[in-house]
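Supplied in structure tokens, the structure appears directly below.
Complex shown without one protein chain; remaining protein chains in place.
Then we have subunit A:
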Amino acid sequence: MLCFHVCAGEIFELKAELNSDKKEKKKEAVKKVIASMTVGKDVSALFPDVVNCMQTDNLELKKLVYLYLMNYAKSQPDMAIMAVNTFVKDCEDPNPLIRALAVRTMGCIRVDKITEYLCEPLRKCLKDEDPYVRKTAAVCVAKLHDINAQLVEDQGFLDTLKDLISDSNPMVVANAVAALSEIAESHPNSNLLDLNPQSINKLLTALNECTEWGQIFILDCLANYAPRDDRESQSICERVTPRLSHANSAVVLSAVKVLMKFMEMLPKDLDYYGTLLKKLAPPLVTLLSAEPELQYVALRNINLIVQKRPEILKHEMKVFFVKYNDPIYVKLEKLDIMIRLASQANIAQVLAELKEYATEVDVDFVRKAVRAIGRCAIKVEQSAERCVSTLLDLIQTKVNYVVQEAIVVIKDIFRKYPNKYESVIATLCENLDSLDEPEARAAMIWIVGEYAERIDNADELLESFLEGFHDESTQVQLQLLTAIVKLFLKKPTETQELVQQVLSLATQDSDNPDLRDRGYIYWRLLSTDPVAAKEVVLAEKPLISEETDLIEPTLLEELICHIGTLASVYHKPPSAFVEGSRGVMHKRLPARTGSLVSVIPSHTLSFFLGGDIGGSAAMGAGFGAVPAVMPASLNAPMGGGLGDLFDLGGGVGMPLGAYIPPKTVWLPAMKAKGLEISGTFARRAGVIQMELTLTNKAMSVMTDFAIQFNRNSFGLAPAGPLQVLSPLSPNQTIEVSLPLSTVGPVMKMEPLNNLQVAVKNNIDVFYFSCQYPISMLFVEDGKMERQVFLATWKDIPNENESQFQIKDCHLNSDAASNKLQASNIFTIAKRTVEGQDMLYMSIKLSNGIWVLAELRVQTGNPNYTISVKCRAPEVSQCVFQCCEAVLKN
């Protein structure tokens, strides 16, 4: 704060006035003091004089003095004690206004010593006959808790507060709920609010009677309740629905939050579900007629709602059309929602609008509008042709930034619909010279390289770019390199010189490691095996996905639980921006009864492939397309010297051994006439081994050992005889390693990894069963290609997905990935969202079953979440146990 020094004279003057006998003069003096305080002047020197004015029956003066006290008590704790007596006396005043005022002010004085004196008056006020005093006291408990939580618990204020939830006055109920909600947040595990059907019923009743602000507290509190079944959730929804027509948008949004959350539990075929969906649309539309500030916040929320339940607003496209006088930030949000709602039914209307927007004045908005046209083309296949022709019209205008933006999106359209719109290339080439933004240049170069065989003068065009190679941005340089190599592979005879030139520019004259490495890779590839080069460079690229910028579903679920809060405006979970322990609890939508929570709906998996298939939303990375695919596809044909250069995708980790569980006793000596067998399983160099320790605890020598397995789930069988060559004398121990094959007879066991073994020796035949870690069945070639992974994940139905928690694991995601890899659990991709690392992993079992998994690691949180998806869901549990064992060792 800027502290102006008040000159001594002024202080002296005020002092005199404060001590005046005349009430009016006193009041004016206190006012002056407060005016100085507001502008940041230090008037703490007047503390004793102001406190002296406290004992007055003039309410106006009293309020002013209290205002002063709240501000300065903290800096003058000793003097603040002087005021305590008056406070305590005021708490007994016959006038409820004064009682409430005293309690309110005392709670605001954040001085420890004062809190001791506060307890008794507060206890009385909590039971006061006047609701105004009670509601003020309820808030005061929260204030006190903030200063000294222990004191509040010891004094039993929390119980009194809980009782106030059943108060007859709705204002009191609302404040009690607000105070309890806040206190509960700092004790995540306490059952303070104790929401049960009875208390919910009380809250719902109070909801109808209290002020709009109280309704918000109550609705927010309701949103935290988990109904027992769909019946209960429907009845709550029914009682909350009338709030949707409230004039206060905050009430509406809190109601929307409750409904969106509880709707999750309703079966979709229920009539009521459809009714509810219909009821949600009008209030959301109404929000758009509010002030721009509210509109913006509303649009950010609608953006989330549209992603979660597009059906709510699918008929309301028109309300998102921009008005010319909307502020730019509102326009951009509206555009985003328009694209999310675009479908075959309304695409013509949307396109007509977008085309109009592209002629507006604001450059940012025009750019986004052009981009939006491209996104429509990718999203709605039937409209692609119309979009392309719209874009061509726009290119004709020759407005520089429109042309550039259009070229960037046309590149994306080519990625989505290869070999369909090549006729427009000629038009694009005409505008080559006007491109000055790297993104547009890179896009154009990509197009030229990709369709080099159809552009007669492709070599000339690319050559012209090559002249200023060193002045280009990295993005353009990389693209140019790839484009020329493509051209060379397509027209080897004429372009030898060009490719030499670009390779030497990239490898010798550049100090950018990305560019150099890519140059070297191409160079060696071209010189060692042109056929392989062709396969790699001209490989078919994956089609880009339509949903490029959806919010990742787990995050979306969490954000839906926070509708109407700051989280929904930032589109970040509260833990990302709220400090300390408050609010770190991750909220989840309730599961629909009878079905598992699907953690990753397949359509958004495209995310983890990052730039490879991302559209222009992820443009920066988008151009990495060709090289990023390369390492994976190169591994097979090349190997050898280059192999290690390419093996980047595999994760650069230290060679760790596969996880081998410690030996356990399988057959105690007691049960087997003196033979004790302990053992474990291991996978070494691709061979499964059963490692046994045989101990002779009997008095006689043991010979003639043999082993047999019963039929088991994965067809494990000994691959050779049990190698116990010499007889086993008493008290002798021998280590035997038995190689196993997986071609034996199969029978499903319970549990799945159970193995029944028979061991024979000269004395008898003994039976025991043991469980093997399923990880020894994970084969070395279990690394799935990214695209295959994506397709497989989509393909496996969501019911096959199960989710587990791994507790107390203190590895970071890279260490975890390395550890898992040593046990043939391969990380295919990694993505980081909001400090949460997501590892996507694949596993192949010896019998050819693929298991896909997603591991989520939150920095600083020792609990991991793993989701396992497999066509044979029975193995999920075993796989999870394995991962847990691997990670913890």
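By definition in this document, contacts are C-beta pairs under 8 Å (C-beta built on N, C-alpha and C of every residue); 3 or more make two chains touch, one makes a residue touch a chain; residues count from 1.
Going forward, contacts and distances are computed from a predicted model.
Q: Under which of the names "DNA repair protein RAD51 homolog 3", "AP-4 complex subunit mu-1", "Ribosome biogenesis protein BOP1" or "Major facilitator superfamily (MFS) profile domain-containing protein" is the non-displayed chain listed in UniProt?
A: Choosing among "DNA repair protein RAD51 homolog 3", "AP-4 complex subunit mu-1", "Ribosome biogenesis protein BOP1" or "Major facilitator superfamily (MFS) profile domain-containing protein", the correct UniProt name is "AP-4 complex subunit mu-1".
Q: Using the definition of touch stated at the top, determine which of A:Glu116, A:Asp364 or A:Glu460 touches the missing chain.
A: Of the candidates A:Glu116, A:Asp364 or A:Glu460, A:Asp364 is in touch with the missing chain.
Q: Thinking of the whole complex, not just what is shown, which of A:Ile34, A:Leu466 or A:Ala872 touches the missing chain?
A: Residue touching the absent chain, from the options given: A:Ile34.
Q: From the list A:Thr241, A:Gln396 or A:Ser434, which touches the chain that is not on show?
A: The missing chain is touched by A:Gln396.
Q: Looking at the full complex, which residue from A:Leu64, A:Val537 or A:Ala672 touches the chain that isn't shown here?
A: Within the whole complex, the residue contacting the unshown chain is A:Leu64.
Q: Of the residues A:Phe321, A:Phe709 or A:Phe804, I need the one that contacts the missing chain.
A: Of the listed residues, the one touching the omitted chain is A:Phe321.
Q: Over the whole complex, note the residues of subunit A touching the chain we left out.
A: Per the touch rule, subunit A residues meeting the hidden chain are 1-2, 31, 34-35, 38-40, 59-60, 63-64, 67, 71, 74, 97, 104, 107-108, 110, 135-136, 139-140, 142-143, 146, 171, 175, 178-179, 182, 211-213, 216-217, 220, 245-250, 252-254, 282, 285-286, 289, 291, 293-294, 296-298, 318-319, 321, 323-326, 328-329, 332, 352, 356, 359-361, 364, 366, 393, 396-400, 562, 564-567, 569-570, 574, 577-579, 582-583.
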